[in-house]
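Missing here: one protein chain of the complex. Every other protein chain is in place.
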Amino acid sequence: MPKEPDRVVELILPMLPDMEIAATRTAEAVAEMMQLDADKTAEVSMALIEACLNSFEHSQSVDRKVFITFRVAGDELQIILKDHGVGFDPTQVEAPVIEKKLHSGARKRGWGLRLMESMMDSVKFESGPDGTTITMIKKK
Amino acid sequence: MPKEPDRVVELILPMLPDMEIAATRTAEAVAEMMQLDADKTAEVSMALIEACLNSFEHSQSVDRKVFITFRVAGDELQIILKDHGVGFDPTQVEAPVIEKKLHSGARKRGWGLRLMESMMDSVKFESGPDGTTITMIKKK
Amino acid sequence: MSESFEIEVKQHQALWIFTTHGYINNQGGDVIKEKYDESYNGGARKFLLNLADSKIINSIGVSILIEILEKTIEAAGELAFCNCAPIVEKTFTIMGITRYAKIYRTEEDAVKAMS
Partner (left out) sequence: MSESFEIEVKQHQALWIFTTHGYINNQGGDVIKEKYDESYNGGARKFLLNLADSKIINSIGVSILIEILEKTIEAAGELAFCNCAPIVEKTFTIMGITRYAKIYRTEEDAVKAMS
């Protein structure tokens, strides 16, 4: 019997409506494999939805795909999400504040990065002209 | 806005307990994308479970991975499942018959290929020393 | 997913209650906004959203909820939520929405407090 494989699941999704939900379905299956509790699983799904939507909406990637790797290592779930888009500078993104958003004329959007960071234990962005890679970690 | 991507989802799973369920989760998301009805979606999931289990159990693949491609083309869902295992000759597999199975001492197993063929509109095996590729089609 | 988003509207005295079903994304948010606008234009100023059956949301959908929250606050009205899944409540808390909209555990609690 060959040795046990690494607990790694890879998923490549087309940038199409609702495909972020496909990402959460896979995340849920991986979360069950590591027996992550329901609340933390929902937090992972929320972060993943936001990361996918950002790639779908903003990346301008020509191949129109997101590449997601789920890796279970000990008590940690690591998710790496890549797009081959135009990239962005996360330090230039203004932090959202509800008081400002609640003024008429203000753009209500701009919560994705904040939500990802709040839902996960760590989120790291690497972004440049070849695209964006987000590495997110959730601890059990 | 770049052109719409092909409706193709790719999934790579480790050969680990219950990972066949991760495959069905992704299948369900793709089935929803093409609005496949619930009965047909369940049939696709059943065929996929059997195909995964065969690779897990019989392939002896050293990389311990299955590679699944889901492709929606018009009214068809095409699923290609590959392992890098030892392969087998499907024409040499005996067709299962319940009357024989119900005799004491008889091996009760041996239903996977039959179920896959019954659940899908078409199933094609390509198998050799580099592994097995199964191409399954379900029509809407 | 492709299962469409649905919303039921009912009225309890001056309180308008919207019960949502499904993913609150841009489409789901638009449906809520449309129903909200209808009742707002009819004079409604007190709103309750029962989110029991909306366990998945995204930030685009929630940004539409911020629009209706703003409109309600500007009209000196009141908007609240009930039956939120933990992830939904957590999202509203992170965003600061809970400073401007109450979250009730049950619809009954909300109706009692808001009537």
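Lettered A, B and C in written order, each chain numbered from 1.
One rule holds in what follows: contacts are C-beta pairs under 8 Å (C-beta built on N, C-alpha and C of every residue); 3 or more make two chains touch, one makes a residue touch a chain.
Computed from a predicted model, the values in this text were never measured in an experiment.
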item	value
Residue of B:Ala42, B:Val86 or B:Ile137 touching the missing chain in the full complex	B:Ala42
Residue in contact with the excluded chain [from B:Val8, B:Ile80 or B:Leu115]	B:Leu115
Residues of subunit B (touch criterion as defined above) contacting the omitted chain	18, 20-21, 24, 39, 42-43, 45-46, 49-50, 53, 96-99, 101-104, 108-112, 114-115, 118-119
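Just so we're on the same page, only the chains that are shown with their structure count from here on.
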item	value
Most distant chain from subunit C, judged by the mean position of its C-alpha atoms	B
Euclidean distance of C-alpha centroids - subunit A vs subunit C, Å	26
Intercentroid distance (Cα basis), subunit C paired with subunit B, Å	42
Distance between chain centroids, defined by C-alpha means - subunit A, subunit B (Å)	28
In subunit B, residues with contacts to at least two other chains	29, 32-33
Two or more partner chains touched - positions in subunit C	1-2
